[in-house]
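Structure, as structure tokens:
Every protein chain except one is present and positioned as in the full complex.
For chain A:
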Amino acid sequence: MVEGAGRAKAWICGVLLAVCSMQSAFAEASRPDRAGFAASLCGDGAAQSKALDEFVRLSGEAAIDDLAVAGDLLRGMLERRFLCLGDATLLLDKAGASEGRDVASGTVHTAAGGRSPVLGLRQRALVETASGIAALVAGETVELRSKGLAAVERRMAGVPEAVLVRAHKTESDAGLKAAIGVAAQGAALSSTDPARRLAAIGAVADTPSGAAFSRLSALKTDQAYRADAEFRAALDAGVARVERAIWIGNGLAVLYNGLSFASILFMAAAGLAIIFGLMGVINLAQGEFIMVGAYAAYGVQEVFRRFAPGFLDLYLLAAIPVAFLAAALVGIVIEALILRHLYRRPLMSLLATWAVSLFLINLVRVVFGSQNLQFAMPSYVSGGMPLYADFIVTWNRLFAIAFATATLVLTLLILKRTPLGLDIRAVTQNRDMAACLGIRTRRVDRLAFGFGSGLAGLAGVALCPIYSVNPGMGTTFIVDSFMVVVLGGVGTVIGTLVAALGIGGANVLIEPLYGAVAAKVIVLAGIILFLQRRPEGLFAVRRRR
């Protein structure tokens, strides 16, 4: 306590002295305090918590400079730039640098032998809050301050009211000022002033989420709820509003989850639909073409890393044609070497493609190893954005959905608008007749096989932000994609699309009710029953035999 009081005094001294603009005296007076704060961050969990709690408690009044310095320190701690070196503490410019500035004296010092403190979960939460407060109040750019506000809002319960009041007063950016105002209003849920409480209920209900629902529902046990009719009405209205928003948000989430799962299924199955539909080849190596596509994307990434590190974020886009061509090439080679000889023997072609699948898996394993590949995920496929209530749009899934849509459009265009597509459709419907009309069916087979494999390669690119990339990744898709193709009806892209949407949606709907294991079983049983009634699938291509 004595130590704590001393430190509080030092903070207040800092404020007073800064006002008197006695720069040298200020530096002298606050130095031991800063060093003391830094030193306690090097202590055990209890010492860290104590120092951080106190910092948060006093942060409403502390001097801007002190907050800025502490903010620097705390951010450094989260970014692993803060080192403890005996009694001294160092702040590095970047994690892993060989030297850094001493926190107390500002002199440059070697980092050798320093240890960066490991934060327990409780302490990490405190550091995040404290560093958020410092950024909100003393951050230099609007971006820094709004990041600070986001951090503070995550843990509103632990933030003193004075911090928000102060930040609101000093904020120069109008948008951010308003946001801070709303946050401050929401923080007053348990205020003693009835008017502020009503405003707080409104503010909380304006940003609906599961957490907001819990906060508001908790107020129903408050005595004001029984005593004050106005309060009760406001609270009931607020809770109802939040409830409705959560309900809509959850509905959107189900739609989004279903759509994203369906787009993954569709991409994995699209190539298969063409190959199976055209040639009747049950291609068990389809999953491995997906893997080839993903590995091609990895290759593109490595090329970018080496030759154009500045454009690394774009490698995923550059990988699209490369992955398509790589998988198509592998497909064409396999068709020319193996499948061509087996068209009249479906069982043999099934076994042959299985062998190809094993061969590709083991080839990749020998060349690259079986560990997960390291992808640098660009910002446009990592993280997500809260859209409405508890509904978050995750960028990697959105990428997959967009990708699947583009694949669908491309496939339809090629099949319906190009000479190759016309040939493919003709051969699918009646191979012998097409041959009689002068279509070189063998060439069409080869190109179509290449096209189907290329589509699988594209799926590989879209999947690498979502799943781990390793030699065995393809095997997980093969059962699902056959399910989609058979349900959709052999040889139709639209059928594949509808089947993918159906299976994806059914999985997502059943999962929360009966669990993921039961969802798989129920969907599979449903498909079997459906095929009993309609063996040709949802959309059958009319064939002439």
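In the analysis below, a residue touches a chain if its C-beta (ideal position, glycine included) is under 8 Å from a C-beta of that chain, and two chains touch if they have at least 3 such contacts; residues count from 1.
By our rule, contacts and distances are computed from a predicted model.
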UniProt protein name of the chain not shown, from "Transporter substrate-binding protein", "NADH-quinone oxidoreductase subunit NuoF", "4Fe-4S dicluster domain-containing protein" or "Short-chain dehydrogenase": "Transporter substrate-binding protein"
Contact with the hidden chain (one of A:Trp354, A:Trp395 or A:Phe530): A:Trp395
Contacting the left-out chain in the complete assembly, out of A:Gly100, A:Pro471, A:Gly502 or A:Gly537: A:Pro471
Of A:Leu85, A:Ala104, A:Leu144 or A:Ala211, the residue in touch with the unshown chain: A:Ala211
Residue ranges of chain A at the interface with the undisplayed chain: 45, 80, 95, 118-122, 124-125, 128, 154, 209-211, 213-214, 217-218, 250, 253, 257, 260-261, 264, 361-362, 365-366, 368-377, 382-384, 386, 390, 392, 394-397, 466-473, 475-476, 507-508, 511-512, 515-517, 520
